[in-house]
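Here it is: the structure, laid out below.
Other chains of the complex are left out, but the ones given are in their true place.
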Amino acid sequence: MKELIDEKGLRIDGRRVDELRPLKIEVGVLKNADGSSYIEMGKNKIVVAVYGPKEVHPKHQALPDRSVLRCRYHMAPFSTDTRKPPQPSRREIEISKVIREALEPALMLEEYPRTAIDVYLEVLQADGGSRCAGITASAVALADAGISMRDMVVACAAGKASGQVVIDLNDVEDKEGEADMPIAIMPNLNQLTLFQLDGILTPEEFEKAFDMAINACRTIYDAQRKALMDKYFGKAEVGEE
Amino acid sequence: MSAVKKSIVVEQLRKVQMIELLSKEKRLDNRGLMDFRPITIETGVIEKANGSARVQVGNTQVIAGVKIEIGDPFPDTPDKGLLVVNTEVLPLASAYAEPGPPDEDAIELARVVDRGVRESHMIDLSKLALIPGKKVLAVFVDVNVLNTDGNLLDATSYATVASIATSKMPRYYVDENGQIKQSDEIIPLPINGIPVSVTMARIGDALIVDPTSEEEAVMDARITLVLDEDGNLCAGQKGQPGTLTFDQVKLATNIAKVKAKEIREIIKGEITKYAKG
């Protein structure tokens, strides 16, 4: 078992157990999309495009009382340590599903009956926690597209590495650590929209990790707001926030 | 169009009814909110498989078969055996199931069940290397859903762990020429303990275990927690486009702990019965 936390309590990338990786969010990075965003979270580099509300093809998929939300999480072949074949893997299909279910509660889909909203995530470089970074970026892109939202959605993982509960696991901690638990929340409505767990946590560790993840989400939520403010009100006004 | 509109109205009415019933702690089939339907487990049902189990949870019926074959290790775990869990919701299982490759629901099903087995270290995969870096044993668990009536996740999970726990295979060894051989001795898989999955549905404010198809049709959210023999959480998954409050998640972990213990006894009972022949 690899030692993931040193005697000073620092992780392999020098972070404390409750410290997030460097985070960068940009809004409106693609010209053709109705909304778009770019996120860097650790080594994750993900671009998200939103198209919609738009006509549904094939038509029988349309719903009379609301919009159909569709998500595609996809990894570029060069995004991983060994080349990833371009066709969607089972992992990508599952993640696309949970991302959709994490975003849907925040969207006022009932405002757009008989339409579709497509969210496309392309992972240009993958690090631990790419689904969380992807959800965080998708919520920003949806806001950029002007889709009515009840709240933002923001995601972060907590987990366990070398016996300690840690936040925002990187690739090595994800693979070599004991547990990884990604969650997404609506930060103002205080609701959980994504929850997954891989690996062993005692009930006490679970409670601790869960609370740490929620706190981390709140920090990331500030970055989401700042990115949107930068775009829509200019950088100067951010200070007012 | 009017047909569709009507069905939305009907669906909403059903949900209102269900919530009313649940507020009185009642369910359509008279179960308590924390009661599972009857669970029956039969193992050793497919002689050609290394292990097998047919599981019924109410009217939900699944069958799992284990095949153990010699394969190549993954490059990043050269000295470990392989575990592959596949599920197919057969077109036999309901009027809505269709033939074809697994859809996102079936893929999620297989992956969550796989994680429960894998993360609990139920099988000691490090004991399944034959020639480290070159040849290992691969454990394929295929689960076919024969009839759906809700809670496929738990039924599939129980069939998976019961078929693994009752698997038998020849002892493999490497002879002096480096060839892989089978001895006449029949041995079980190296098993550490039984992970147990507990799935709950939120409908309105109520949390219930083991939802039926009718309950799933109106549920807001689903949460599955898998517990290992020590009572620790080893896998989890929220499903459906609804939310849970933070307190509901914590409540769910407490419920899961209690129910997992009960169900583990049922599974172990069948395993012991099978071992005795």
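To keep things simple, chains are lettered A and B as they appear, and every chain counts its residues starting from 1.
We adopt the following convention: a contact is a pair of C-beta atoms (placed from the backbone, for glycine too) under 8 Å apart; a residue touches a chain by one contact, two chains touch by 3 or more.
Please read these numbers as outputs of a predicted model, since none were measured by experiment.
**Q** Could you write the composition of the whole complex as a label formula, given that just one representative of each chain kind is shown?
**A** The total chain composition of this structure file is A x3, B x3.
Operating definition for what follows: only the chains that are shown with their structure count from here on.
**Q** What whole-Å value do you get for the distance between subunit A and subunit B if each is reduced to the mean of its CA atoms?
**A** 27
**Q** If you look only at subunit B, which of its residues touch subunit A in the complex?
**A** Interface residues on subunit B, with respect to subunit A: 1, 4-5, 8, 75, 104-105, 107-108, 110-111, 115, 119-120, 223, 225, 228, 231-246, 248-250, 253, 257.
**Q** If we count contacts the way the header does, which residues on subunit A are in touch with subunit B in the complex?
**A** Subunit A residues touching subunit B: 64-65, 69, 82, 90-91, 93-94, 96-98, 100-101, 104-105, 179, 181, 186, 189-203, 206-207, 210, 214.
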